[in-house]
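With one protein chain withheld, the remaining protein chains of the complex are depicted in position.
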Amino acid sequence: MSLAGDISAGAPRIHLSQDMRQLIYRLLAAGLLCLALSLASEAFLTANNILNVLRQASLLFFLASGLTLVILTGGLDLSVGANIGLSACLAATVIKATGSPVLGTLTGLAAGCMVGICNGLMVAKLRIPSFIATYGMLWVLHGVTYYYMGGETIHGFPPGFRQIGSGYFLGIPIPVYLMVGFLVAGTLFAQRTVWGQQIYAIGANPLAARLTGIPVDRRLILVYAFSGAMAGVASIVFLARLNSAEGDIGEAMTLPAIAAVLIGGASLFGGVGTVFGTFVGALILTLVLNGMNLLAVNASWQPLVTGVIVIFAVWLDMHGRKKA
Amino acid sequence: MSDAALSRAPVRLPAVPGVAVALAGLALLFAVATPGFLSAGNLSNIMVQSVILLLLALPMTLIIMTEGLDLSMGAVLTLASLVLALTVVSTGSLMLGLAGAVGVGLAFGLINGWLVAGLSIPPFVATLGTMGAAQGLALIVSDGQSVVGIPRFVRQAYSGDVLGIPNPVLIGAGFYALFHVLLYHTRFGTYICALGGNRDALTLAGVKWKRLLVSVYMLGGAMAGIAALLMTARMNSGHPTAAIGMEFDAIAAVALGGTSFEKGNGWIFGTLMGVLTVGVLRNGLNLMAVPSSVQVACIGALVIFALFLDGMRSHKS
Partner (left out) sequence: MRAVMQATPRLELAAPPATPGTPLLELKGISKSFPGVRALDDVSFAVWPGEVHMLLGENGAGKSSLMKVMCGAYQADAGEYFHNGEKVEIRSPADARRFGIAVIFQEFSLVPYLDVAQNIFLGREFPSRVPGLMDRRRLYREAQKVLDLIGLDVDPRTKVHALGVAQQQMVEIGKALSQDARILVMDEPTAALSDRETERLFEVMRQLQAKGVAIVYISHRMAEVFALGDRITVLRDGKLVGRALPGETTPDELVRMMVGRNVDMTYPRRFATERGPAVLEVKGLAARNGIRDIDLTVHAGEIVGLCGLVGSGRTEVARAIFGADEVTAGEVRIFGKVKTGGPDAAAFAGVGLIPESRKTEGLALIRSVADNLAVAGLPKLFPNMVFSPGKARRSADELIARLRIATPSANQNVALLSGGNQQKVVIGKWLAAGTRLFIFDEPTRGIDVGAKSEIFALIDQLVAEGAAVLMISSEQAEIVHVCDRAYVMRAKRIVGELSRAELSEENIVRMGMHDE
């Protein structure tokens, strides 16, 4: 018996149409933001700035797309930012030592993925609540990375490698192509594979999913591994863009990534959300931060604004549930 | 009710928890490994250094007992410390500074509580959001710079003593006693246990629990404000990233102390031992010249282990 729950549970939403509507609202919001910014600042509607927004959004999207799957299962991965730090530093070391960007990239991806697998094992096998397990992992990674780097910076990578982050193809930044690639791949994975469907089912009701014969533990590990691997991808692009690696390289990225997923319409309670929605969320958040930048707002305001946005997005989701 | 639920016999592991073993084990290890560890000066040092953590871990225990979490505590402590430093530097009044710090803490506690109790936003996300907000505000009020020029009398709060007992230890002991009484001898404490254990029971008993829940988070904020005094006095300055991540040590101490993240199963003495365990660990590793970053990693590993044990305990049925 849940006295509070009984009353609010009511009739949950009908899926497809509601999701479509949510998505349209978000696209509208993005459009309005663009309109407002182009009126407020002349610098906004320049090709340079638009490409800049897209490139920034792509970095956010890599992280947020992996996180989307985690949040779809009703979990949370707070370690993604710290994961970027470790993966980037390890990749940088390997590139420096071997001179091979390919080996370095593989190292970064593998490191991110390994961290994700550890998270997945803690959540699935040890049954530690995900936000606590990954929060613990955050500080473990933080400590390991700082110790490993000892306050040093690794910089100066081969030009070919740096193209991944700062190069252009047909006038469009390379990361944007990567973003489109991962957007298509992620959407296909979530919507058009059995595993994707099972991930939705786990998020909607983990108990029922288990009693329906879905190998919940394995899927959870997969999802956290994927989230870790996407942190690895983000770390490589970051590294190539910044041309240097430091211990705190991804630290400030966790909150924006969570914000992007939640703005994109995913529910923290699991089972609701799409990779495309997260793409739109990443775009909206980047537009907001870019706009603040153009309007010469102190960068110190960014964490505050992001924090408020996270809370607002969660509230919107819960409010929507109650109403529908 | 299912057959499974009916037949589940509650199993209680012996009350002597891992935290006592961990504390004794670590103390023994450091006593053997580092000669200076057992000196009276160092032991007193551990106690003094643990007090700030204790001031955060005590309310964190209550918050976690309500099946909540406060990730914003470290950032709020930082912000409160900056507000205190700025106020003292500009007005010269410690009282005003302390009032400002506690006020900031209460305000954030109120917001956290309102988000959690009023809007029913999951606590870890609500406080993650306010953590960002507090961090941002800390950068804004300090303009990213340290606040220096704190008058000497502020240092007294940390370095002074009464009858040879260091001030921080007195403050810590006082608040520990206060929280013990609060949890075990007042209605408030009983209801905190019920908030985590069975909110419907409170509703049926006619208790207005939402207000209670808000006040628990406000208590956490106020304690962060008081901890800000000790921290500012200890560092003799205010710094915009001073206590970032401090909430993690507090959560670690609470989890180590055997307080569960479910069902309102908390233990305030366990938290004290958890705080000392974290303190001993950090102190011992310091003596062994292990970098702070590795200490953080060790604590992280320790927490995950503690949670694993907690999970074993509750799944042993």
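For clarity, chains are labelled A and B in written order, and residue numbers in each chain start from 1.
Just so it is clear, contacts are C-beta pairs under 8 Å (C-beta built on N, C-alpha and C of every residue); 3 or more make two chains touch, one makes a residue touch a chain.
Remember, it's a predicted structure, so these values are computed and weren't measured experimentally.
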### Task
Give me the visible chains that the unshown chain touches, in label order.
A, B
### Query
Quick one: which of B:19, B:125, B:202 or B:302 touches the chain that's been left out?
B:202
## Note on the structure
Omitted-chain footprint on chain B covers residues 1-4, 6-7, 9-10, 12, 181, 185-187, 190, 193-194, 196-198, 200-207, 263-266
### Message
List every residue of chain A that touches the chain not included in the displayed model.
### Response
1, 3, 6-7, 10-16, 191-198, 200-201, 204-205, 207-215, 271-272
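Definition applied: only the chains that are shown with their structure count from here on.
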### Query
If you average the CA atoms of chain A and of chain B, how far apart do the two points sit, in angstrom?
30
### Summary
Seen from chain B, its contact residues with chain A in the complex are 69, 71, 115, 119-122, 124-126, 128-133, 135-137, 139-140, 143-144, 199-200, 203-204, 245, 248, 251, 255, 261, 291-301, 303-304, 307-308, 311, 315
### Summary
chain B partner, complex, touching residues on chain A are 1-4, 76, 78, 122, 126-129, 131-133, 135-147, 150, 255, 258, 268, 298, 300-311, 314-315, 318
